[in-house]
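One structure is given here, and the rest of the page talks about it.
All protein chains but one are shown at their positions in the complex.
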Amino acid sequence: MDIIVLKPNATEEDIRRIVKKLESRGLGVNISKGTERTVIGVIGDTSKISEEEEDAIRVMPGIEDVMRILKPYKLASRDFKADDTTVDIEGKVIGGRKIQIIAGPCAVESRTMIINIAEKVKEAGASFLRGGAFKPRTSPYSFQGLGEEGLKYLAEARERTGLPVVTELMDPRDIEVVIKYADIVQIGARNMQNFRLLLEVGSRDKPILLKRGFSATIKEWLMAAEYIMSKGNQKIILCERGVRTFETATRNTLDLSAVPVLKQLTHLPVVVDPSHGVGKWDLVAPMSKAAVAAGADGLLIEVHMNPEEALSDGEQSLKPDYFKKLMSELRPIASAVGRDI
Amino acid sequence: MDIIVLKPNATEEDIRRIVKKLESRGLGVNISKGTERTVIGVIGDTSKISEEEEDAIRVMPGIEDVMRILKPYKLASRDFKADDTTVDIEGKVIGGRKIQIIAGPCAVESRTMIINIAEKVKEAGASFLRGGAFKPRTSPYSFQGLGEEGLKYLAEARERTGLPVVTELMDPRDIEVVIKYADIVQIGARNMQNFRLLLEVGSRDKPILLKRGFSATIKEWLMAAEYIMSKGNQKIILCERGVRTFETATRNTLDLSAVPVLKQLTHLPVVVDPSHGVGKWDLVAPMSKAAVAAGADGLLIEVHMNPEEALSDGEQSLKPDYFKKLMSELRPIASAVGRDI
Amino acid sequence: MDIIVLKPNATEEDIRRIVKKLESRGLGVNISKGTERTVIGVIGDTSKISEEEEDAIRVMPGIEDVMRILKPYKLASRDFKADDTTVDIEGKVIGGRKIQIIAGPCAVESRTMIINIAEKVKEAGASFLRGGAFKPRTSPYSFQGLGEEGLKYLAEARERTGLPVVTELMDPRDIEVVIKYADIVQIGARNMQNFRLLLEVGSRDKPILLKRGFSATIKEWLMAAEYIMSKGNQKIILCERGVRTFETATRNTLDLSAVPVLKQLTHLPVVVDPSHGVGKWDLVAPMSKAAVAAGADGLLIEVHMNPEEALSDGEQSLKPDYFKKLMSELRPIASAVGRDI
Partner (left out) sequence: MDIIVLKPNATEEDIRRIVKKLESRGLGVNISKGTERTVIGVIGDTSKISEEEEDAIRVMPGIEDVMRILKPYKLASRDFKADDTTVDIEGKVIGGRKIQIIAGPCAVESRTMIINIAEKVKEAGASFLRGGAFKPRTSPYSFQGLGEEGLKYLAEARERTGLPVVTELMDPRDIEVVIKYADIVQIGARNMQNFRLLLEVGSRDKPILLKRGFSATIKEWLMAAEYIMSKGNQKIILCERGVRTFETATRNTLDLSAVPVLKQLTHLPVVVDPSHGVGKWDLVAPMSKAAVAAGADGLLIEVHMNPEEALSDGEQSLKPDYFKKLMSELRPIASAVGRDI
C-alpha cells in the first residue's frame, strides 16, 4: 500500500482518522490536495502492512482506493494514472493533439528585443514565448539576466502577442516575483535535484516545466517530478534537453528515446529542447523534426534576431526567418504522426 | 597537401614519379585505386612542404588536383568530396532519395527460419535482408551463429526473395567465405577499431556497413571509415546504433544527432539501427520514425517470427505484422522530409 | 586584464576611482574583500582594453597588480595564487602537511547516535565530524533529516569531543541556522551549480566544502568555486565524490586523477569522499588508501554503528572498529607520501 486515494467528499475528520491509523503502524503520510481529489502518499516501509490490515484500511470512511505501486515514483507513474495528463494554459493545452512550440531567446536582453522576438515567433506560429530573466551561468562573470526588469518585459511581450510566458526560477526566494509574471515556471537542468526548490513550486498552483538534469537517469527525473507532485501540484511538463556523454561534436547528446520511454512510464506531457540538446543552430531543424516524430508534445526552440550578438547561447539560436521555415517543415511530420502544430 | 587526386588517364609511370618526389621529402604514400579515379593520400607531416614545392607538385604529369584537408579524415571528408556518395547494390541505392529498410533476425537460426522471415519482410516492404551467421556474443557459452551454413541459408533466402543480404564479418580469416555470400559486409560495433579487419575489407570491392563503436566519437568513427577508404574501397555505409551512457532504461542511448552531424562532415550515407539503439521492441517504432525525420538514409530493424524464442536479441525484435504496420507509418514521415520508402 | 589586486592600504576612494574607470570602458566589476586583500574581478570583454590603457590603470593609486588570467576561473586559479591555500578550523588545518579525516554518519538519526559515533571516530583518530541534518534524498518519501534538531545534536557532539562539524546546506533560506551550528558548510553534489546558494555562502565567512557534481567537469567545478570566491569567501575545500559513468559495479566512478589535476590548476585544498565514490563499504578502505597516495588533503568517510539499520547509505558505511583499523593502515601510506594523519 503506497497511495490512498480519497473520495471527493472525504472530510478532514476522515483524513485525521486515516493518518492516525497509519502512524500507529509506524508510517508517515504525505497529503496532496489536488483540485480534483486528495491523495495520501504513505511514507515508510509499507511492506509491513499485511493484506488483512490493508483490507481493513480500504473500508475506512472517505477512502476510494488503496494502491500498491512498485515504482519508486508513485503520483507520477502511469500505474497511478493511466490517462495522459494535459496542462492547460489559457486554453493552450500541452499534452493534447496539438504540438506546442515554445520559442524565444535564451535570455531577455532588453524590452525592445523581447517584444520584437515575441512578435516574430508568434507570426511564425509559436504558441508560447520563452526567455530567461534569471540566468544560471557557468561563470559568475557572465551576464546573469535582467531579473525582475526582464520579467516585466516578458509580461509586456505577452500582452502584445497573447503568448503565455515560460521563464526560469533559480531560487526559492524569488518564487513570488516569478509567479507574478510567468505562465509556466521553468526548473532548469542544474536545479533538477534542488529539492527545496521543487517542494516550493510543488506547493503553488502554477504549471512547471521540469528540465532533465545533465546526467539524470529517467528514474531520477521522475523522482524530481514526484517531489513537486507530492506537494499537490500536478501540472508538470517534462523537458528532455540532452545528456552528457563523451561525444564532443554536439554540446550534449539529445536522448530522444526518453520520449517514448516516458510515455510508457508516466502520464505527464513531454517536450524536447533541441537547442540545448545539440548546441548548434544548424542541427536544430533535423532534431526538431525527429523529436516530433518520436512523439514529443512540444518543442522549446531558441530564437534570436542576431544570434552572433546574443549575450548567451547565440551559437544555438535560430534567426526568425529560419524558425518560420522550420515551423512549416514540422507541420507535415506532425500530421504524419497524427498530430497538429 | 594531404591528398593528390590523379587524372583518369594517369599512368603507372606518373604515379611512380609522384611517389618518388614525395619520398624524397620524407613522406609516405597511400594509393587508393577507386573505380573512377586514383587518389594518393600523403602520409607524414605535410606541413613540411612549402607552398612553392606544393605548386611544383601540382603541375606534375598525371595530377588533377592537390588538396589540403584540415580534418584528420581525408577521403571520408565532405571537403574532399562535396557530393553525397551513393552505394548501389543491384540497383538498390543507399544514400539516394529512397530510404532503404534492412530487416531480418539478429541471427540466422535455421534454413526455414531465415527464408520465412525474408519472405515476410519483403512483403512488408523491406529492401534488404539482415541476419548474422558469425555472431559476436558477450559470453563464449552463448550461441555463436551457424557459420558458413548460415551464410548459405542467407543466400538461398536472397534467391527466393531478391533481397540483397547484409551479414557480419568478425575475422579477417573469414573474408573469402563471407564475401562469397554477402552483398553488404557488416563490421560490428565491437570491431569498429579492429584496424586489421578494416584494412582487409578496404582492399575488396564490396559495400561495407560500418557500425559505430559503443563509445566511439563521431571523429573516431570517420577515422575507421578512412581506414577502409585508404585501401581503395569507397562503398561505405555508416550505421548509428546507440552509444553507452549512464542511462539504464534503454540498452544504449541512440544518438540521432549523429545523423545531421555526419551529413555535414562526410559524403557517406548514414543508416540507423534503432533495434540495438534502444534494445526494447516497443521503442523501435518511435525511434525509427525519429531517425527518418532526422535524415537517415536507411534503417536496420530486427524482425523475428517468435521474438520470445529468439536465440539472441529477442526482446528488441519486432514480429512481422508489427513491422509491416511500422513500414506503413514510416511512409508519410519519409514523404514529409522529401524522401520515399 | 581580468583581476586587479589592491594594496592592503587601498582606500574606498581608490576603489571608486578604479570602478569608474572600468565602467567607462563598458566593463563591470566584482569586488572580493578578503581578510588579507581586496581583489577586483573585471567582468566583460577585457580584450577591449589595449596594453596602453592597461598600463595606465596599473599605476592608479591603490593598485598593487593587474593580471590577465587565461582560464575562465580567476580567483580559484593557480595563476592567481601560487601558494597552496590552507583552511584553518580552530587550529585544525586542511591543506597542510596533516591529512584530515572527516568521519561520521550520512545522516544524524538521533542525539545518542551522533554522540556515540562522534566519540568512536574521535577515538579512532578522526579530526572532524560529519553528519547531515538537511538531507537531499532522491525520493520525497525517504527520511529527509532532522533539520535544526539534528544541528543541535551535532553541536552537542562537538562540545563533547572537540571535533569540528561538517554539515550540508541545501537552501539559502537555511543559511543562518546552519552557520550557527556548523564549522564547515557542505554544498552537496546536486547543488554544485545551485548558483544562488553558492553566492549566498560566498558572502559569509565560513569554510565551505564544495562537492563535485555527478557529471561536472573539473573546469565547471572550479567555476562553482569561483562563484563562491567572487563574493569574498576564499575558504573553500574541494571534495571529489565520484562521477557518473556506464559502470554499474560501483555507485559512481571515483575519479582520483582529479586530485593531481586540481593540484595543478588551483591552490585550493582537495579532499576525497570514497564512501559515495564507490557506494560499497568493502571498497572504501582500498580507495581511501589510493586517495591518500594520490595526494588528497583529507578524506570524508561514512561511519555508522549499525550500517544495516542506517536510515540512509548504510551499504557504504563502515563500522567503528573497521574504521579504526583503516586509520591505522592509512598512516604508513601518508608517511610514504610525506604527510601525517
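Here the chain labels run A, B and C in written order, and each chain numbers its own residues starting at 1.
FYI, contacts are C-beta pairs under 8 Å (C-beta built on N, C-alpha and C of every residue); 3 or more make two chains touch, one makes a residue touch a chain.
Note that this is a predicted model, so its numbers are computed, not measured.
Listed by label, the shown chains that the missing chain touches in the whole complex are A, B, C.
The chain omitted from view is touched by exactly one of C:130, C:241 or C:289, namely C:289.
Interface note: of C:24, C:47 or C:264, the residue touching the hidden chain in the full complex is C:264. In the full complex, chain C touches the hidden chain at residues 215, 217-219, 243, 245-250, 253-261, 264-265, 277-278, 282-283, 286-287, 289-295, 329, 332-333, 335-337.
The chain not shown here touches chain B at positions 30, 41, 43-44, 72-74, 136-141, 170-173, 190-191, 193-196, 199, 213-215, 220, 223, 226-227, 230, 244. Mapped onto chain A, the interface with the missing chain covers residues 215, 244-246, 248.
Here, only the chains that are shown with their structure count from here on.
Separating the CA-averaged centres of chain A and chain C is a span of 32 Å. Inter-chain centre distance (chain A to chain B, centres taken as mean C-alpha positions): 39 Å.
In chain C, 215, 244 are the positions where the chain touches two or more neighbouring chains simultaneously.
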